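Below are the structure tokens for one structure; questions will follow.
Right after this comes subunit A.
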Amino acid sequence: MAGKTKVMVAGAAALTLGLTAACGGGSDKNSSTTTNGGSTSTFNASTTQIVNPSDKTGGTLNLWSPQAPDSLDPAIAYYAWTINFSRLYSRTLMTYAPKPGKDGLTLVPDLAQAAPTISADGKTYTYKLKSGVKFDDGSVITSKDIKYGIERTFAQDVLPNGPLYAIQDLDQGQHYPGPYKDKDPNKMGLKTVETPDDSTIIFHLAKPNANFPYEITMPIGAPVPQKRDTGEKYALAPASSGPYKFESINPDTGATLVKNPNWDPSTDSVRKQLPDKIVLTVTTNADDMDARLIAGTADLDASQSGVSTQARTQILTNDKLKANAANPNNGFIRYAALAQTVAPLDNVDCRKAIIYASDPTTLQTARGGPIAGGDIATNMLPPNILGSDVKYDPYNRAQGKPQLDLAKQELQKCGHPNGFSTTIAVRNNKPAEIATATALQAALKPAGINASIFQYDGKLIGSIAGSPATVKAKNLGIIIAGWGADFATGYGYLAPIAMGSFIAQSGNFNFPEINDPAINAAFTKGLSEQDPAAAAQDYANANHLVMEGAYYLPFVFDKALNYYNPRLTNVYFNQALAMVDFSQLGVSDGK
Partner candidate 1 sequence: MSLGPEASISDEITTPTDDAAVERNAGETAIAGRSLKQIAWRRLKKDRVAVGGGIVIIVLIVMAILAPLLIKLLGHPYDEYHNDAIDPTLGLPKGSLGGISKEFILGVEPVNGRDIFSRIVYGAQTTLTVAFLSAFLSTILGVLFGMTAGFVGGWVDSIISRIMDFLLAFPQLLFSIALVSVLPPTSFGLGPRWSRVVVLVIVIGFFGWPYIGRIVRGQTLSLREREFVEASRSLGARSPRILFREMLPNLAAPILVYTTLIIPTNILTEAALSFLGVGIPPPYPSWGGMLSDAVATYRYDAMFMIIPGAMIFITVLAFNLFGDGLRDALDPKAH
Partner candidate 2 sequence: MSISSASIGASIQRPFFEVKDLNVRFETDDGIVQAVTGSTFSLEKGKTLGIVGESGSGKSVTSLAVLGLHRTRSNAKVTGEIWLDDQELVTATDEQVRKLRGGKMAMIFQDPLSAMHPYFTVGSQIVEAYSVHHPGVSKKVARERAIDMLARVGIPQPERRFNDYAHQFSGGMRQRAMIAMALVNDPALLIADEPTTALDVTVQAQILDLIRDLQEEFGSAVIMITHDLGVVAELADDVLVMYGGKVIEKGSALDVFRTPQHPYTWGLLGSMPRLDRDVRDRLTPVKGTPPSLINLPDGCAFNPRCPYAGRNGRRSFTEVPVLRDGGPGTGAGHLVACHLPAEDRTKIFQQEVLPNL
């Protein structure tokens, strides 16, 4: 079973394998600069270079977030920013290189001595661990700690909501219940992972999967010492293998990290240990957080979800502030899925009518406009994915206006010349999605398409929009959603939302229930290609087929406008993490 991709709650975890340099903000040429400690920053500078490079130590890094972390437990952490944050206290076998641009997409050894040895059939991965790497309590990190960490993700009843990659790749029919119900006295009962000695770990896959190294680079691959595991309460005191360890944690209000004395920089070529202390403050007041960022009493929005509307205005209208901001593409597309199980959207022309009738600009504005929302999306592959082509615009959306005459023609073709009625399903906890739903509703009206809006509890997406039966029963013809891949390959991004084998009875994300043999074949072919460029061609092909089938109405290639305190050092946008890399940050004034 292929990697399950997620609809992000907060931001993106776009782990890019490809070679494309996703360079955001290309449309915003400006000359605003700011000077800090001799180096200069310009708008979007951090997306292409390291801003304020420095090795100065000391001080406190003040991270703020308008949203609590989903969990600090590595088995659960799935928000893009908590994955990024976890790198401060959790190491994995491999991790992303701390470099701007496409270099940041490559995996470099972390706990492992080197890249894994892969068997000829591509099914066995063998990693050798560095020696002398310790947890914060001084105990040595062994391969069993890594295996135990992976086993924990199997205990879905105790630790739900985390990535399921380990189960999908490694269970292989064992029905391993997780370590808490493991009959093995050492709790090492997962058969597909071997730890012949303390420094070797071997993974046996059922079939080749080039994504596997990336999957266990997520925090699920972090070591967890069994003797310190407290089940679901582990999130309140996770062990540290990284440069920082927790001094205190309150899941709702934040956490304080201090230097981990047992972290040895000579074993870690990736992370820095510059500030003495890192404080994560969870606030309920996003406006206050933005005000603090601008005032300099907060350093960075850890959620990287973009500043609020008011601060956006303030930043964009002030060149000085703008110089410390960036809006890179975050690998998400916001779109409406057109469910072909719901009449009359079973008819491709009716779906096309919706696409033509929609107003690209109002949808873009509803998402936050060109800078904070994103560029008008023209197709279903985001720009940072190999095979994407933003110029591919089959429905002529980039010009920004609705095309009512074309919509009417399509309606004629589909046998509803006077329009029809349908329902827009939207999560009630996403103001921007609700805004796009109402914008779409308003745009469809002149074409005679009467859409009513159905709001549902966002937490129930898996059983409402994600349940084909519910979609059909409630006539949810149009489903507003957003998508960011865990792995930014064409397969990783598009297959879960366009390939027939991904249709599930609950938790489905292939909302339109696309099961087109031609599309399925394109994905299968792409997965088997050894040459990335050839694979990219297959995915481009799949993208074309998806667009021709009018299953999706893309809104924007998502962007988020973020601001950082000019005193921060080593600020850069990591394309794999899809945000500023926290592990490199320091403060220039030592406070």
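Behind the choice of candidates: all candidates are chains of the complex that A comes from, given by their letters.
Definition applied: a residue touches a chain if its C-beta (ideal position, glycine included) is under 8 Å from a C-beta of that chain, and two chains touch if they have at least 3 such contacts; residues count from 1.
Keep in mind it's a predicted model, so treat the numbers as computed, not measured.
All listed chains 1 or 2 share the complex with subunit A, though the touching one is 1.
Subunit A meets candidate 1 in the complex at residues 308-310, 312-314, 316-317, 359, 361-362, 364-366, 368-371, 428, 431, 434-435, 437-439, 441-443, 445, 452-456.
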